[in-house]
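In what follows, a structure is listed as structure tokens, so that the remarks can point back to it.
Here the complex is missing a single protein chain, while all its other protein chains stay put.
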Amino acid sequence: MGVEAKLGDLGLVTLTLEKAVNWSRTRAMWPMLFGLACCAIEMMSAQASHYDLSRFGMELMRASPRQSDLMIVAGRVTRKMAPVLRRLYDQMPDPKWVIAMGDCASCGGIFNNYAIVQGVDEVVPVDVYVAGCPPRPEALIHGIITLHHKVEKEKLAAHA
Amino acid sequence: MPKNDSGRHLPPMRPEAPVTESVGTPEAAPFDDPRLAEYRHLVSERAISGETVILNMGPQHPSTHGVLRLILELDGERIITCIPDIGFLHTGVEKNMEAKTYIKALVMTDRLDYMNNVGNNLAYALAVEKLVGLDVPPRAQAIRVILTELQRLSSHLVWLGTHALDLAAMSVFLYCFREREIILDIFEMVSGQRMMTSYIRPGGLWRDVPSEFEPAVREFIKIFPRRLRQYERLLTKNPLFIDRTRGIGVISGEAALEAGLTGGALRGSGVNYDLRKAMPYSGYEQYDFEVPLGSTGDVYDRYRVRMAEMPQSLRIVEQALNTLPRGPVQSANRKFVPPPRSEIGQSMESLIHHFKLWTEGFDAPRGAIYSAVESPRGELGVYLEGNGGPKAQRVYWRTPSFMNISALPILAKGHLVADLVGIIGSLDIVLGDVDR
Partner (left out) sequence: MSGLDEALNVLRTALGEGVRTVTDFRGETTVEVDPARIVAACRAVRDAPTLKFTRLAGQTAVDYWPDEPRFAVIYQLHSLEKGLRLRLLLRLQGDAPSVASVVQVFPSANWHEREIFDMFGIRFTGHPDLRRLLMPADWQGHPLRKDYPLGYEEVQFTFNFDEIDRKKPYAKE
């Protein structure tokens, strides 16, 4: 691991800047409160004490997009809501990630009709899709950890 | 430097900001903005002159319990007019259900009022059974009652958690979700899914409950009353909570009936209307329970009504579990109810019924019925019209939250914005119910 392995216990650790930045981004990723429908209830269950999300650094759900990094689109997005979703995504500062939680956000789910956007990736770029209707809190946590793995492999210039 | 009453020095006063000319004149009118033009006839004169502020409490908001947009006309912090703008979760469920056969459309009913999945299934199953004239065996009716009351408890727990969270009592939220996990475990044991069970189907249930069901429910009945007392101790006599909820959002009984309120919001104003007593369904007339009523019709009374409904639900669950009859859980009428899997391998008729029911569906007679159940939010009614074919002519969901929100302008008038949060919480709205 570098210098300290050869010189013994100096009380310091060396690593690349990329790893440090990615480490800090994953350990304190603040989600934005974007619960729309049924998946929001499972997201709230994941936030509550049984399947705790705070152990992943997501203690609070920030209601303001300006203070959050992660947008978990939980629930079905209608054509009326899609411009609002886009606007909120644009208001989030870089670096930002999107998890499409549930079937309705990933592909329109069981609602294949005039009112529902068939997959939220028509509106915002999605990093991780979590399947389920609604996905269990454990599935959501699996999705978040997958996102963490993805972020840990990112290059520094990914969010220019 | 001038001293105030307690003798402390006041900081120097900043020079008064000059009043800009645009305040209070037609140039500052917010209604020139075309996005607000459609509300022009709803707000008062002072908004058009610019004296009051138009605030958008947008679809994404921590306290609106979903995607509800409110356009508030504010005089300082006081609400003059409140205009709800709904439709951000309109899923077109009614049209989608009309495009599916009766059995397949059941799956979409879970997702309407997503806090009351089992209740929605029950409402639809009762409607279909009434339309085609299908019988339901007594064991299925009793299990339906148990699951519906457990769902009512789970919905009230989420209501309590989010209501308290909005009024800044966060620990109640965590406790309520802890109890809810036990109920969701029971649902998962019975149907395989935590929330969208699709367990209650026309003609009975999907399958019989497993043997672990009864011990799990009895365990829950044992531990829940103490937990309820914990919540009561935290909130009911809490002076902060009472300050924020007493005298807020008052509506009288007649006004509530005229506005179309049902459920806890109506019973908080003293009107005794509970569909489980007024139009009993699924064997509710056998069980002994009370319907709590409020008196003043404010947020506090609605809270007390729902808190008192929870032990009553537990009472019903216990009675139903004690008197659970034996027998089949599905109607034997193979023209409408698909046969169980074990029968298909042995009887040719069962195979044919299974094939026909799952591909083409059964034909419903011409005619229309209206069947209502008591959801945790109020009167959930289904108007089902058949046209002689396998797909419904019209499925209309009379949802309680739709009417409850339409009463919000009446309830919110003259209150502060901070009170509005409590009022919305007390109405117990679920946006999936409102927008369908």
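Residue numbering begins at 1 within each chain, and the chains themselves are lettered A and B in the order written.
Convention: a contact is a pair of C-beta atoms (placed from the backbone, for glycine too) under 8 Å apart; a residue touches a chain by one contact, two chains touch by 3 or more.
None of these values were measured; they are calculated from a predicted model.
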Contacting the left-out chain: of B:E73, B:E149, B:E179 or B:E379, that is B:E379
Touching the absent chain in the whole complex: find that residue among A:K80, A:K96 or A:H148.
A:K80
Residue among B:P210, B:P225, B:G367 or B:G414 touching the omitted chain:
B:G367
Considering the whole complex rather than only what is displayed, give the residues of chain A touching the chain that is not shown.
79-80, 82, 86, 108, 112-115, 118-119, 122-124
Go through chain B and note every residue touching the omitted chain.
38, 41-42, 86-87, 90, 92, 94-96, 99, 130-131, 133, 257-260, 271, 273, 278-279, 367-370, 372, 379, 381, 383, 385, 393-394, 396, 398, 402-403, 406, 435-436
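As a working rule, only the chains that are shown with their structure count from here on.
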Per the touch rule, the chain B residues reaching chain A in their complex are 58-62, 66-67, 87-93, 95-96, 107-108, 111, 114-115, 158, 173-174, 177-178, 180-181, 184, 194-196, 431-432, 435
Contact set on chain A toward chain B in their complex
33-38, 40-42, 44-45, 48-50, 61, 63, 75-76, 78, 80-81, 84, 88, 110-116, 133-134, 136
